[in-house]
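Yeah, one chain of the complex is gone here, protein chain that is, but the others are all in their spots.
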Amino acid sequence: MNINVRILTKSVAQQYAFKRIVTFSTKPTQQAAAAAVPQQQEVTGSTVRRPIVPAHYRFVYPEFLPDPKVEWRNTIREKLERLDMLDRRRQIELPEFYVGSILAVTSSDPHAAGKTSRFVGICIHRERCGLRARFILRNVIDHQGIEVVYELYDPTIQKVEVLRLEKRLDDSLFYLRDALPEYSTFDENMEVESLEEGAPVPVNDIKVVLRPRPWLERWERQNLLGVANIEQYIKDKHRKSSEKAQKPWEKYDLMKQYRATIPEEEQKEIFAEVHTELHTLELQRKRNKRKRTFVKPKHLA
Amino acid sequence: MNQADVSKLISQLRIAVRPNKRHLKNVDGPEGRLLKLRKTVTALVKHERIELFYNRADEARGYAELLISNAIRHGDRHKATMELADYWLLEKQLVHKLFKVLVPRYENSNISYTRMFKAPRDYPGIFYRKSVLELRGNPFPVLTPDNSQNRNLLHNVLLDEARKEFRREKLANLANKLAAETENATPSTPAQVPVTEQPEQSEEAPKA
């Protein structure tokens, strides 16, 4: 069927008196506009009541937040893991601690005398989440730096004591490996330094002194706050390369931050789920502590 | 199994977020990528509706959403948010627009602040998919026709008729019940069945 088609510039002298059917309209109808207004009011009027979760919980229990990597998320697995974590916390006291706190961990050890070993050290790193949460303790024993990796929910752990609860200026203290040994030396028989109840966790702003190069990592690139003498050991070429390696735009990369965090709404949901349990455990611990501190005077003679 | 970053608290986005970013090929690397996106976000805040390639629009959408959500969350007295707005909006008068126009507009909203549509691409043209990115509540005419409001569409006609019939049946039941009651109450007088007025079926004549 061959059809010659011409688009005639001058329209046919025909008058179309009838109404045209609108095949596509972008104007919202009057009804739609009327319906849209009350709907919004309804939504704003309703408020959902949720249990109040303390804001600091995400710092105290970071391992309850899942890995933000979407491919690895599995809500059911996360929920089951949280239940297991709570179960473990009912068995053993896992206190609040941060990178920079000094901990003493007693764990089962088949090779040790008495089948248990106690290690005192400074927590230089916390990582992983859920049941796999772990931390690294560091100490210098007999002039030898020792680091032990403990899994927080490891069933062989018998006791976790916080000897000194404090924070440092940096998120991880791997630079202690390159610092002078006195900065990571802690007495094995250290006493527990108790904090006042309700007081904020102190930040220890000590600046450690590094050994001369070579170092394990390029500390000059990491913008460390807790190191005193980095400038002493770096040359111009180090300075230049460090400048090049800086990523000042990352603090504005909102989506990168978003993909690295769990959004607030989700955090609320997670902590609302475990909050009551954790709170009762905390209260129980406080009661036990008070019992322990108050010692009844013995009858003398 | 990495630990989530707890130092920042961010509101959940109301849009679907891709698990990974797009690199948006750029010679200046990540910084150049962000500059590209800053231009897009600035244009979006300025013009409220822009047409561009799909990938770039989808990437910029998340940033625009987060910028607005942060502005709503912290307000204009928060230094970090101000810095953020200053970085993302290349034209400085738009910072005022963000805090004084967009924040009040979206304060009570519980849906996403932006909308994105797939746009047709002309043939033969550049292969990339195109899209339209817009802020909600913009002054332009809407892009999608609203099907739910046109009562003459087939499904709406069917549903309306079903509703009418349901009401008729209900009224008839009620009337029967009343009739039965009145009969029981006064058996001597003939029962008066209340006449239920049937909803008039409006004859929809074709307007053409």
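In order of appearance the chains are A and B, and numbering begins at 1 in each one.
Just so it is clear, a residue touches a chain if its C-beta (ideal position, glycine included) is under 8 Å from a C-beta of that chain, and two chains touch if they have at least 3 such contacts.
By definition in this document, contacts and distances are computed from a predicted model.
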{"item": "Hidden subunit of the complex - UniProt protein name among \"Large ribosomal subunit protein mL39\", \"Eukaryotic translation initiation factor 3 subunit G\", \"DNA-directed RNA polymerase II subunit RPB3\" or \"Dolichol phosphate-mannose biosynthesis regulatory protein\"", "value": "\"Large ribosomal subunit protein mL39\""}
{"item": "Identified contact with the non-displayed chain, of B:Ala80, B:Ile111, B:Leu153 or B:Ala172", "value": "B:Leu153"}
{"item": "On subunit B, residues whose C-beta touches the chain left out of the figure", "value": "145, 147, 150, 152-155, 157-159, 161-162, 165, 201, 204-208"}
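As a working rule, only the chains that are shown with their structure count from here on.
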{"item": "Interchain centroid distance [CA atoms averaged], subunit A/subunit B, Å", "value": "33"}
{"item": "List of subunit B residues in touch with subunit A within their complex", "value": "1-6, 8-13, 17, 19-21, 30-31, 34, 59, 62-63, 66-67, 70, 84, 87-88, 108, 110, 141-146, 148-150, 207-208"}
{"item": "Contact footprint of subunit B on subunit A as seen in their complex", "value": "18-19, 21, 24-29, 31-32, 35, 40, 43-44, 58-59, 62-63, 65-72, 126-130, 132-133, 247, 249, 252-267"}
